[in-house]
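Structure first, then comments.
A single protein chain has been removed from this complex, and every other one stays in its place.
Right after this comes subunit A.
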Amino acid sequence: MAEQAYTVASDSETMGEEKSSSTVPEIAIGIDIGTSQCSVAVWSGSQVELLRNTRNQKLMKSYVTFKDEVPAGGVSNQLAHEYEMLSGAAIFNMKRLIGRVDTDPIVHASKSLPFLVQTLDIGVRPFIAALVNNMWRSTTPEEVLAIFLVELRVMAEMQLKRPIRNVVLTIPVTFSRFQLTRIERACAMAGLHVLRLMPEPTAVALLYAQQQQQNVHENMGSGSEKIALIFNMGAGFCDTAITATAGGVSQIRSLAGSTLGGEDLLQNTMHHLLPDMDNYFSRHGIDEIRKMGLLRVATQDAIHKLSTQPSVEIDIDLGNGRKIYKVLNRMEFEEVNQHVFEKCASLINQCLSDAKLEVDDVNDVILVGGCSNIPMIRNMVMGICKKDVYSGMNPLEAAVRGAALEGAVASGVNDPFGSLDLLTIQTTPLSIGIRADGNNFVPIIPKNTTMPARKDVVFTTVHDNQVEALIIIYEGDEKAVEKNQLLGYFKIMGIPPAPKGVPEINVCMDIDASNSLRVLAGVIMPGEQNPSAPFMEVRMPTVDDGHGWCAEALNRTYGSTLDLVTVQKKVQR
């Protein structure tokens, strides 16, 4: 399976190289695939423009319906009513499902969606299906995303009157490299090549850098470094970033994120209105799906209204004498979702402390995303930062505009007026390391390391005459290794027999401009210049589904026989 993932990427790569004959740089488009909404933008030669679909929409709902023979996505399809999206025939929220296994709590929370999310709780990909002619027709999040991306590509190609191949996609901060391969695979299925993947707040940061640069030009401002805190909360994810901007360069100082968003606010509120919701809907029959849709639409409506009014009346008739009538006020809504807001606040504080900055250092606070209108979110962000929110950008378009800017910059486009004299210096959102020192996670590239990066750490053997060592690569920030995301594993062979602690096993990781991770490892005996055996070079991730099992299986088979420990670095002069 692991090899296959690669083949897809390599295939798409070869296609890309065949196409490199044109002399004009192909400008990559920016795509923001939101959990709930999606948009496309491109550098038009003088500015960023958002593309519209045939119904003149800039923001399109992210869903694919399998109702008819040909699946149709939110770009081309017109919904007769919102309930149509909730009939079970449409798959949405794919961004919350992609690259997750069926033991993941996020997948479990998705089981109350109208389409079918079936889990067997054994650590494999969940079964996802749409209701077509009273039958559950199976699909995958990658397939759904690919169908949607094809529609976006066709729409962009029609408007720009050229083939589209290269894209810059925005992604949540918390996405693991495994999830990124799923996104890349969906793009490959849609005939798109991912030029860059940008965590959403970093795309916003680039737009901010451009705006600051323009201000400097217009007002002859000082052009000194400005610190901005970006808080981006959409339907599926909540991400924060701190950027230091000067001279059009956005240097990301720290990133923090969580899988929390409007969907959680919605589900918490639905549970509040109908406490036995999960039981009530668990059968997933057609009648239940219809009732689920009623509750979902009514709750969504109520939450929207609570952004502008203090209380809202909810009146739902679920049939069979089951009625929900409630006046929900804002305070109650905030109480029900208290832990969500607390987590959001902790992300901001974490971001500040990771960047080694105080609240007073922040020049601008940027609040974007679909949840930015919720009073509690605004108050929380302004309360922590002791500042009003930056008003210079459209909260729903900022990320896609930033992605389009990066698309132009990374495609090598030059603007005579200097509007593209921009650079985004990205950092790693999660640590990458290996299992060592027993069952511990030892980071080699720590979180918030500037990319491209290259780091190495020296390890050694734990047994006398240990001739092999297992390198198991993880991504995450948990100390206990199994709580992190497994990326891959391989074995170093040919370690010359020696007492434990003598062989130097060098593990080096590098990340290039396109965020591709490579692990190099090998053994050097002390006093020698050359490696004892050829070094290994492995591109990550190599694991596919069932990765949880792989780590357990390795542990079962090898125990600690092929373990490694970190070496205290000796400073030799």
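As a convention for this text, a residue touches a chain if its C-beta (ideal position, glycine included) is under 8 Å from a C-beta of that chain, and two chains touch if they have at least 3 such contacts; residues count from 1.
The working rule: contacts and distances are computed from a predicted model.
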Undisplayed chain, where the name is taken from the UniProt record, one of "tRNA-splicing endonuclease subunit Sen15 domain-containing protein", "PRELI-like family-domain-containing protein", "TRS120 isoform 1" or "J domain-containing protein": "J domain-containing protein"
Residue touching the undisplayed chain, where the options are A:Leu195, A:Cys344 or A:Leu487: A:Leu195
Contact partner of the left-out chain, one of A:Val409, A:Leu470 or A:Val543: A:Val409
From A:Pro114, A:Gly248, A:Gly293 or A:Pro429, residue that would touch the chain that is not displayed: A:Gly248
Options A:Arg290, A:Arg454 or A:Lys491, residue touching the unrepresented chain: A:Arg454
Given A:Leu328, A:Cys508, A:Val543 or A:Leu562, the one touching the chain that is not displayed: A:Cys508
Contacts of subunit A with the absent chain, listed as residue ranges: 6, 9-10, 13-14, 16-17, 20, 22-26, 28, 166, 193-196, 213, 216-217, 223, 225, 246-249, 251, 406, 409-414, 418, 421, 423-425, 450, 452-454, 456, 458, 504, 506, 508, 510, 512-514, 516, 518, 520, 522, 524, 529-531, 535, 537, 539, 566, 568-573
